[in-house]
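In this view, the complex is presented without one of its protein chains, the others remaining in place.
A, B and C are the chain letters, set down in written order, and residue numbers restart from 1 in every chain.
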Amino acid sequence: MSVRVQSEPFDMGAEVAAFSDTTAGAGAVVTFSGLVRDEGGMMQTMEIEHYPGMTEKALTAIESEANARWGLTGTLIIHRYGTLSPGEQIMMVATAARHRADAFAAAAFLMDYLKSRAPFWKKETGAKGTTWVDAKDEDEAALDRWSDQREGRGPES
Amino acid sequence: MSVRVQSEPFDMGAEVAAFSDTTAGAGAVVTFSGLVRDEGGMMQTMEIEHYPGMTEKALTAIESEANARWGLTGTLIIHRYGTLSPGEQIMMVATAARHRADAFAAAAFLMDYLKSRAPFWKKETGAKGTTWVDAKDEDEAALDRWSDQREGRGPES
Amino acid sequence: MIEVLYFAWLRERIGERSEQIETQATTVADLVEELRGRSEAHALAFSDMASVRVALDQELTGMDAPLSGVREVAFFPPMTGG
Partner (left out) sequence: MIEVLYFAWLRERIGERSEQIETQATTVADLVEELRGRSEAHALAFSDMASVRVALDQELTGMDAPLSGVREVAFFPPMTGG
């Protein structure tokens, strides 16, 4: 388990390679990375604000919950804050498990929780000015699918 | 869209980095990689046989179907054949989309089809001898969830 | 004495990152009522509570949560990470 909150860019390729190397026994590794969309060249910058102290706690809690729900051999969360340009990596999660269904479910779970339960706020500056990104109803709704105590297991890897 | 079938190892980190760089407009990138499990040190080698000619066709068809079902900005499939050692990467898929639900669903779809519909066969050599890996009923069952013409859209990225 | 923190557009509307507040409020909702009285900017920031979330000592909670023993209260809009 590992959580990093940083303003510096990270090297997705190097992170994935390092993560895969450290997950002994894994048969399946899933990664997700979120990028600043360029919106057809209309987006100029994205600023990400966070709540230092709470952010690390919230991410660690989310990661612990994923590890409690699924048989994982490794998890990683990296999230940036500060000013980002289109095409830049905002964040990534990685999950490793013996079987692919666990790795997929855990990565989707981490993302759903991270979207709506970790204290980050995005502000976009584009051709139309500067606006705070609104939370989406469907992101809140996405959490409902995890409300069962345990997920049923899917196909094995 | 890109499909590669090769005996050589690939550099997961470099592949992910290159893939992310080429998916203009993407907000979400999901990757899956399959590794040879070490089975607590009991696994010695894995041999992967395939059907040259049909393999590339089958993977391209699977990739085209994923692109038809979801709004993707990029897909990549790499699958190795030949003799592999524990911990080595067997294969990877990557999907890029504006929204995370599409990227996750497409990656899971590619994996489910690739498991049971691409002409690869695995033979494991371990402490107990050499055996062909049996297809799993749950892998066949996993295909059922994609039998609807189109998947409902999940939460947006 | 508790420390009240603001993030994102709540911070921008109120014009402060944090305030030290001496209060007798027993719940978050009581505290919000008090804060509204501090300035027009505060009143505006807390005018639509459907768009405000609260954390007590860095744990997400609800507006009816009790304040006893709490040292840090944070107000912010719904989170948009990922």
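The definition used in the following text is that a contact is a pair of C-beta atoms (placed from the backbone, for glycine too) under 8 Å apart; a residue touches a chain by one contact, two chains touch by 3 or more.
Not measured: the values here are computed from a predicted model.
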Among the chains presented, those that the missing one touches: B
Absent-chain contact - pick from B:Arg4, B:Arg69 or B:Lys123: B:Lys123
Selected residue (touches chain absent from view) among A:Arg80, A:Arg100 or A:Lys122: A:Arg100
Sole residue of B:Met43, B:Ala66 or B:Met91 that reaches the chain not shown, by the stated touch rule: B:Met91
Where the missing chain touches chain B, by residue: 34, 49-51, 53-54, 57-58, 79, 90-91, 111, 114-123, 132-135, 140
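As a convention for this text, only the chains that are shown with their structure count from here on.
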Chain B and chain C: spacing of chain centres that average the CA atoms, whole Å: 47
Gap in Å, rounded to a whole number, between the CA centres of chain C and chain A: 27
Junction residues of chain B, two or more chains touched: 100, 157
Chain C residues counted as touching two or more neighbouring chains: 82
